[in-house]
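What you see is the complex with one protein chain gone and the rest in place.
Going by the order they are written in, the chains are A and B; count residues from 1 in each one.
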Amino acid sequence: MAVPALHLEKVSKDFGRIIALRNIDLKVEPGEFLSILGRNGAGKTTLLNIISGVSRPSSGSVQLFGTDPGDRENKAKLAVISHEMFLYGNLTALENLEYYGRMYSVNDLEQRIKTVLHEVELTHRRFDLVAAFSRGMTQRLTIARAILHQPSLLLLDEPFTGLDQQAIGMLIDLLKSQKELGRTILLTTHDLHTAKVLSERYIILEKHQIMQDGLMTETNPDEIRKKYFSPLEKAEMS
Amino acid sequence: MRPTIDKTLLIVLLITFLTSIFLIFNWVPQIKASNEAEQIAQKIFYFHVPSAWLGFMSFFVVFVASVAYLATRQRRWELISVASAEIGVLFITLVLITGPIWAKPVWGIWWTWDARLTSSLILWLIYVAFLMLRRYLPDGSKRANLSAVVGIIGFIDVPIVYYSIRWWETQHPNAVMASGEGSLAGPMFFTFMFSLATFTILYAYILRKRYQLLELEDTLNKQFKEMEIL
Partner (left out) sequence: MRTAFSILQKDLRMEFRSKESILAMWIFSLLIFVIFNFTFEVSRLVMLEIAPGLLWVAFIFSGMFGLNHSFAVEKEDGNLRSMALMPVDGGQIYLGKFLSVTIIMLMFEFLIFPIFIIFYDLQLSFQMFLLIPVILAGTIGFTSLGTILSAVAVHTRNQQILLSLLLWPLVSPIIIWSVNLTGMVLGGGEIGAVFFPLLIRVAAFDVIFFTIAYMLFDFILED
């Protein structure tokens, strides 16, 4: 059997008075698209931090492609897209990508930059400062930055927050094409309908543990919403 | 186990404390000095110097606990480092208060930018900054990491601070433990050592208590969280 892309066994994270995760068991196969649902403070971000090797679990074991997530080779296989841009406003689009490419030791960098810029349709704006970009354009550049080093695992942390319709559409298309390329994708979101369109499997994090692990085809988003999201947050989402 | 140790420590502490006060004020002979104020002021030496030593010791413990934290990532070490830093600041504060009280009758001034005085003040500032940093950061492993880093750099800096300021002339009385001229006579030496031991027990006791309190806070908060979860 192939090595799973991601394997968490009895992972807990607590520190002093803070409980962030308790007893997480999770296995994700290569090429799988998993949605992580849950309300704010349920532990989604901590989970992503542990998977990306930024944070260490207090107990339990985490394996990314069969090795420790903190390993340099693993970090090179990973890309994170969040509502934070990870871009420098005072650099041009091209300079940002060059910087990232060097930090990730991308081979044939010039060609890769050309390709990704074309993919996100920003070739004509490559010499402009990122600070002058619209929100949607910045997000597109963020996507270009994330796929520049051809990551095997994409982690998306609430990527739809604050995006306009066009950018959301583009992100969805991109995720679909990345999925077709066989990449493993983890997505945390509030948006159940988008999650249903994109992913085949979902887990629900509630009170720092996995409450449900199932297939999207067998679920009704509205039911999940009723069960796991408070009325207050429903209002926030709509 | 714990309560017994604490109780024993407390009893020992009370006995030694009362004894050292007796030794300092009733037993040890007065020094020869030009006036009475100076003679009385000299007594402060038995509080001043042990406080300084224990201050250093506290910061050494901060350093050790910080290294241990980064090696093990156990909350326990973080709590020890905080508790010890707080007590260290307390002791150095005592040093900075008792110093001028002594200096006024003897030197005629409260403060002078002398080597020892300045370096003690800088030392105090380093660890106040350490505690301030913790105030500004939200609780969590990030804060523990950052403060451990500062705890390590801070302590390595301490000897450098002392070294650098020795450049200036000092009028501060010399280290008393040095042998030869100016070393302590028998009863004074005994009283000093006794006072030092008392302060060490005091340190151990406060450290234990402070640590227990911090741990208790954690447990309590965790229990609230559990209640929320269930």
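Everything that follows uses one rule, which is that a contact is a pair of C-beta atoms (placed from the backbone, for glycine too) under 8 Å apart; a residue touches a chain by one contact, two chains touch by 3 or more.
For clarity, every value in this text was computed on a predicted model and none was experimentally measured.
S.K.: Of A:K10, A:R102 or A:R135, which sits in contact with the chain we cannot see?
M.R.: A:R102
S.K.: From the listed residues B:A41, B:V161, B:M188 or B:L202, report the one that touches the chain absent from this view.
M.R.: Answering carefully, the residue with contact to the hidden chain is B:V161.
S.K.: Who touches the missing chain here, B:A41, B:L79 or B:I126?
M.R.: That would be B:I126, which touches the missing chain.
S.K.: Using the definition of touch stated at the top, determine which of A:D25, A:D68 or A:E84 touches the missing chain.
M.R.: Checking the options A:D25, A:D68 or A:E84, the one contacting the hidden chain is A:E84.
S.K.: For the chain left off this view, which of A:R56, A:K114, A:K196 or A:R225 is in contact with it?
M.R.: Missing-chain contact among the listed residues: A:R56.
S.K.: Contact with the hidden chain only, please: which chain A residues?
M.R.: Contact residues on chain A toward the absent chain are 49, 52-56, 72-76, 78, 80, 82, 84-91, 95, 99, 102-105.
S.K.: What is the set of chain B residues that contact the non-displayed chain in the whole complex?
M.R.: Looking at chain B, the ones touching the missing chain are residues 70, 122-123, 125-126, 128-130, 132-133, 136-137, 140-142, 145-146, 148-150, 152-154, 156-157, 160-161, 163-165, 167.
To be clear about the criterion, only the chains that are shown with their structure count from here on.
S.K.: Calculate how many whole Å lie between the centre of chain A and the centre of chain B, each centre taken as the average of the chain's C-alpha atoms.
M.R.: That pair's centroid distance is 48 Å.
S.K.: Which bits of chain B are touching chain A when the two form their complex?
M.R.: Contacts found on chain B: 73, 75, 78-79, 139-141, 144, 217-218, 221-222, 225, 228-229.
S.K.: Provide the residue numbers of chain A that touch chain B in the complex, in ascending order.
M.R.: Residues of chain A touching chain B: 14-19, 55-56, 58, 207-208.
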